[in-house]
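This is the structure, below, for whatever I ask next.
Left out: one protein chain. Kept in place: all the others.
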Amino acid sequence: MEKRILFINPIASSSYDDEIREYLKAGKCQDTIIKVVSLERGPLHLDYHYYETLVLTDILHLVKQAEEEGYDGAIIGCFLDSALEAAREITHRLVVAAPAESCMLIAASLGHSFSIIVTKDKALTRIRDNVVKYGFKDRLALFKSVALGVRDLQEDRTEAATRIKELAKEAVERDLAEVIILGCTIQFGFYKELQQDVGVPVLDAILATLKYAELMIELKKRFNWGQSKAYSYESPPRDEIIDWKLEEQYGVKGIWS
Amino acid sequence: MEKRILFINPIASSSYDDEIREYLKAGKCQDTIIKVVSLERGPLHLDYHYYETLVLTDILHLVKQAEEEGYDGAIIGCFLDSALEAAREITHRLVVAAPAESCMLIAASLGHSFSIIVTKDKALTRIRDNVVKYGFKDRLALFKSVALGVRDLQEDRTEAATRIKELAKEAVERDLAEVIILGCTIQFGFYKELQQDVGVPVLDAILATLKYAELMIELKKRFNWGQSKAYSYESPPRDEIIDWKLEEQYGVKGIWS
Amino acid sequence: MEKRILFINPIASSSYDDEIREYLKAGKCQDTIIKVVSLERGPLHLDYHYYETLVLTDILHLVKQAEEEGYDGAIIGCFLDSALEAAREITHRLVVAAPAESCMLIAASLGHSFSIIVTKDKALTRIRDNVVKYGFKDRLALFKSVALGVRDLQEDRTEAATRIKELAKEAVERDLAEVIILGCTIQFGFYKELQQDVGVPVLDAILATLKYAELMIELKKRFNWGQSKAYSYESPPRDEIIDWKLEEQYGVKGIWS
Amino acid sequence: MEKRILFINPIASSSYDDEIREYLKAGKCQDTIIKVVSLERGPLHLDYHYYETLVLTDILHLVKQAEEEGYDGAIIGCFLDSALEAAREITHRLVVAAPAESCMLIAASLGHSFSIIVTKDKALTRIRDNVVKYGFKDRLALFKSVALGVRDLQEDRTEAATRIKELAKEAVERDLAEVIILGCTIQFGFYKELQQDVGVPVLDAILATLKYAELMIELKKRFNWGQSKAYSYESPPRDEIIDWKLEEQYGVKGIWS
Amino acid sequence: MEKRILFINPIASSSYDDEIREYLKAGKCQDTIIKVVSLERGPLHLDYHYYETLVLTDILHLVKQAEEEGYDGAIIGCFLDSALEAAREITHRLVVAAPAESCMLIAASLGHSFSIIVTKDKALTRIRDNVVKYGFKDRLALFKSVALGVRDLQEDRTEAATRIKELAKEAVERDLAEVIILGCTIQFGFYKELQQDVGVPVLDAILATLKYAELMIELKKRFNWGQSKAYSYESPPRDEIIDWKLEEQYGVKGIWS
Partner (left out) sequence: MEKRILFINPIASSSYDDEIREYLKAGKCQDTIIKVVSLERGPLHLDYHYYETLVLTDILHLVKQAEEEGYDGAIIGCFLDSALEAAREITHRLVVAAPAESCMLIAASLGHSFSIIVTKDKALTRIRDNVVKYGFKDRLALFKSVALGVRDLQEDRTEAATRIKELAKEAVERDLAEVIILGCTIQFGFYKELQQDVGVPVLDAILATLKYAELMIELKKRFNWGQSKAYSYESPPRDEIIDWKLEEQYGVKGIWS
C-alpha cells in the first residue's frame, strides 16, 4: 500500500533537509514515499513561544496543500507538535502525525514509565503541558534537560551525545525510567548507540513519527479510520474561507478551491 | 495611577470596536485609558482552530507594538485566550490579560464552582483544555453550549439572551453552579439582567478582563510584580530576531528595535 | 518484512477461531502470517474476575511457547487485556499487544475523546481501571453498556447491532464522543456499517490490535524498540524457574529451556 | 471609589498592628481606608491546628461586625486562610480575602509555576491542602520550609532573610519556580530586596491580599459580583440564629440584628 | 480488651443522646464502654459553615478532657468530621474517629464505588471536599441529596425513609454505586431495612464509626499504632498553652495540666 508523506521541518532553513531525507529513507517501509520541506521564512529554531507562533500558519498551509496534491500523510517535524490540532481540523483525507504524540503513544506499550530528554529548561513547561494533555502525566519519570539550545546541539554533536548519555543513564538508574524519549527532532541519529549504552529502548523522534504516520495512513486507507470530523477536528466551512478571502490575505491562493 | 490599555478584538472587522469601547469606558477606573483595535486581515470569528491560528502572529505584533508605544497592559479579547503565553513571553514592562483566565481567577473567589456558557459544542474541548491548564477542572460544574455561532449570537441577541438564560438557570439548579461565566466576549451586555434572573454572579468576559488587567498593571507599577522572566516567559533574544530579519519577513519593521 | 503473529482467543472454545482467522486475513499486511488459537480448558467467556483469572497462566504459556517457536508477536484477544503485563515480562524478542491498549492508543490520535461500548455494566469498572492506567481518563466520554453478555451478543447479532448503534449515536450526540471503541472482541464485523451510520471512526478491537501488533513488530525488528527490560518488564531468572520445577508443576515442560 | 477594609491579624497580640498598618498604607490605593485589628484572646501564633481552631469564631464575629459597621471588605491576615469560607457564608455586602488564595490567584498569571516558602515543615500539609483545593497542585514547584517558627521569624529577621533568600534561589534554580510566594504574613517587608536578588516576582502575602481585596470590592460595587449566595456560601437564616440565642451564647450581642 | 469511648453529638441539644446511646449499645463489642454527650451551647444542626465553626473549640476541649479522664477513644458524631485533625493533634493516648472517614474506609473494602446520601445540596461541596481529601474521588458514584434539613429529617422519618430509599435505588441502578453511605448521623436506624430493599451494603454513620473507633483503640493498645506525632498531628507545646493562659481564656481550666 503506497504511502505518500510530507515531512515538514518547520524552520526557515533547508540545511537539514537532505540529512533528514536520507535518515527517513533508511527507516521507511518499502512503499512509502517521502518529501522533506522546510519553510521559506521564519526563525531557525522554535525554542520560544514567539518563534513557534510565527511558523504555525505556514505549517498549516503546507499541510493543506499536501492534501490537495494527493499526499496521504504529513509529519510536523518539531517535538512541540506545533499546529497539530489545527492541521487535523483542516484535512479530510490526509492524516497528520507529530513527534511528541507519536513517541509517547509508542513508549506507552514498551514500558511503564518514560523520561524525555529535552534541550533546555525553558522547554520543560511547554512539553509537560503536552504530556498532561496526552494523558501520560503519571508515566513521566521526570524530565531531563541537556541545557543546550537546538543550535548548539547541532554544532557540537559529540558534547551533546555525552550529555545525553549521562542524563539517560541517570533517568534509568535514579528515576526508574523504563523508556527514554529524545525530545527534539534534531537529536536524530543518537538513539542507536545510546540504547546499547543504557539498555532500554531509546525513541528517536523522527523515526517514531514516521512509523506512526505509516500506521495512521494504513488505518485510514484500510478501515477509513482517519481524524474524526466531530467537534474538535470539524473542518471550517470552505464557503466562509472563500468569502472572507483568506487565501488572498495570507498569500495561499488556490489551496482551498 | 494612570493605566494605558490596548484592547485587541482579534478579528478582521472593526464593526464592534465602538460598542466595545463604550462598554469598557463605562466599566473602567477613572485613570484608565483604553484603545480598542481589531485586525487588518483574518477571519470574522475564531470558532475553528484554523481561524485562531491565522490571527496569532498579528495579535503578538500588536501587543509588542503597544509595549513600544508605552501602553501598560494589553487585553486579548477572545475567550480562547489566544496567544496569551507568547504575548507574555515577548513583553517586559507591559502586562497581558485574557478573558478565560481572568474570569476563572475571579470566579474562584466568588463561589466553589462555576459553569461556562459557550457558543458551540465544538468550543467545549478547546476551552476545557484551558480550564484544566488553569487548574479549575474540579470547579467546573459542567459546560453549557448555546449552539449558536459567534455571528448568530450577534445577529439575534434576543434569541441568544433567552437561550443563555435557560442554560444559566439549569446550570445553577441542576449542576449546582455557584457562578456563571459567559464564555464568549461577544456575549457582552448580557450579564446584568441575567444575574438578576438567576441570582448568582454572572461574569462578563470583557469587564472581568478589564478589571484583571487593571489589577495586573497596579501590581506591576507598585511592586514590580509583572510576568516572570524565568523559563516559561523568558523573552527571545533581540539579536536573533534582528539577525534572522524576522521583522522584515513578517512586515513589522521596527517593533523590536 | 515478515511478521508472524499468534492470536490467542482466551476461551475454551474454538468455535470462533475460523471466523476470526478470516477476519484477520482480510485486514493484515501482505507479509503478515497469523495463527489463531483458543484454550484447551477454561470458561467460555471472561465476564467475571474468576473466569479471567482461570485463563491467565495458560495465556502466558501460549505466549512463551510462541516466542520459542519463532513468532514475532502475540495478540491476547480479549478487551480486558488479560495477562498483558506478565506476557511482556516473560518475553524478549516477541512483542505483545492487546485490544484495550491498542484501541485507546489509536483513538488518541483520531479525536479528543472516545466512548467505549461494552457488553455489561459489570465490565465497566474493570475496563475503566484500564482506561485510568493507560492515562485516558480525561478522554473518556462516558461508557455505554449494551447489557448483553458476550454469548448473547454472539447469538443475536441483529439485536446486538441495533443496540450498539443506538448507544453509539447517543455517545456522539449527547456525550460528544469523537471516536467510538467497540469494547469487546466479539463485536467484530460491526464497525464498518456503524461508522457510516454515526459519522465518526468506530474502532474494531480485533483489527486495531492487529495493526498495533504489526507496528510493534516493525519497531522491534527495525530499531530494536521492544518491551523495555528495566523494572516492570524485567524477566524472571530462568535458573529459578528450572530450580523450582515450574515447568513440571504447570505441565509446560520445555518452554523455558 | 471608596473602599473600607478591615485587616484582621488573628492572634491575641496587637504588637504588629501598627507596623502592618503602615505597611498597608504604603501599598493601598488612594481612596482605600484600612483599619487593623488583632484579637482580644487566643494564641500568639497559629502554627498548630488547635491554635487555629481557637480563633475561628472570633474572626467570624469580627468580619460580621465589620459588615454591620459598613466596611466593604475584610482581610483575614493569616496564610492558612482561616475561616475564609465561613466568613464568605455569613456576609452579603462585604467581601472577604485571604493571603494564600490571593497570592496563588495572582501568581497564576505571572508565571507557570510557583514555590511557597513557609515557616515550618508542619505547615506544609496544611498549606498543601489549600493549594490542592484552590486548583494549583500542578503549578506548585515544591515547597520550602525555613524551619523557623513564626515567632523566631519575627525575632531574628536577618537570619530569616538569609534563609529565605537561599531557599528562594534554590526554588528558582533547581525546582524551576517562576514565582515565589512568601507563605506567612509575618514575612512582610522581605519581598522587595528578595525579588532583586532572585530575579523573579516575589509575592508578599499582605500586599497581595490587599490588592486582591481592592479588586473584589471594585467588582462588588461596580458589577455586583460578590460572593455567590448559592449553595457553598448560602447564609444561615437570621431567625435560627436569634431563636437559638447564638449571639448571647457567644457574647456577640447585636451583630446579627 | 476494655475500650472506653466518648461519643460527642456536637449540637446544643441532648434530645438524641439517649436514643444514640441505646443504638450504640446494641452495636458495640462486649467490653466497650460508651458515654454520649452533647454540647452546652451552640446551634441545633451544622448545616452551615458558621454553625460548624461555632462548635469546633468545644469539641476539642471535650476530646482533650476525655483523654485526661482516661478514655481510649472519642467519636465526633457529625458527618462533616468537624475538628477531626485538630482533635488528633492535641491527643496522645486517646484515638479519634469520625463518620465520613470511617464510612469511606469501610466502604473501600466492600465495593468499588459508593454513593453518599446527604441532607441538602449545600452539604455536597463540603462533604465532597472530604471525599477528595480522603482519596476517594474516583470511587464516588455521584452524590444524592434528600433535600431535607437535618431537623426535617428527624421530624418526619417516614417521609425521609421513602426519599432515601428512592435515592439509594437510583444510586445503585443508574449510577452503579456498589455501596451506599448514609451521610448524616441523624439517619441512624435506616440502614437495616434499606439494605434489604436495595441489595447492597448500606453503611450507618454511627455504627461504622463505632466499629472503626474500636479497631483504632485495639491497634493503639496492642501495637501502639496511634496517631502519628510527626508533622500534621504534632501536638502544641503544653508550656505555650499555659503561658498564654489559653485554659483561662476559653474557660477550660485544668484540661492541659
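When the chains are written out, they are named A, B, C, D and E in that same order, and each has its own residue count from 1.
Heads up, the rule we're going with is that a contact is a pair of C-beta atoms (placed from the backbone, for glycine too) under 8 Å apart; a residue touches a chain by one contact, two chains touch by 3 or more.
In this text the structure is predicted, and so the values were computed from the model without any measurement.
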Among shown chains, those touching the left-out chain: A, C, D, E
Option touching the unshown chain, where C:Ser15, C:Thr53 or C:Asn224 are the choices: C:Thr53
Footprint left on subunit A by the chain that the document does not show: 112-113, 138, 176
Missing-partner contacts on subunit C, residue numbers: 12, 41-44, 47-54, 56-57, 60, 83, 85-86, 89-90, 121-122, 124-126, 129, 132-133, 231-232, 234-236, 240, 244, 246, 249-250
Subunit D, residues in touch with the chain not shown (by the definition above): 121, 124-125, 132
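As a convention for this text, only the chains that are shown with their structure count from here on.
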Farthest chain relative to subunit D (centres taken as mean CA coordinates): C
Separation of mean Cα positions, subunit D and subunit C [Å, integer]: 54
Chain centre separation (subunit A, subunit D; CA means) in Å: 45
Where subunit B touches two or more other chains at once, by residue number: 112-113, 121, 124-125, 132, 138, 176, 231-232
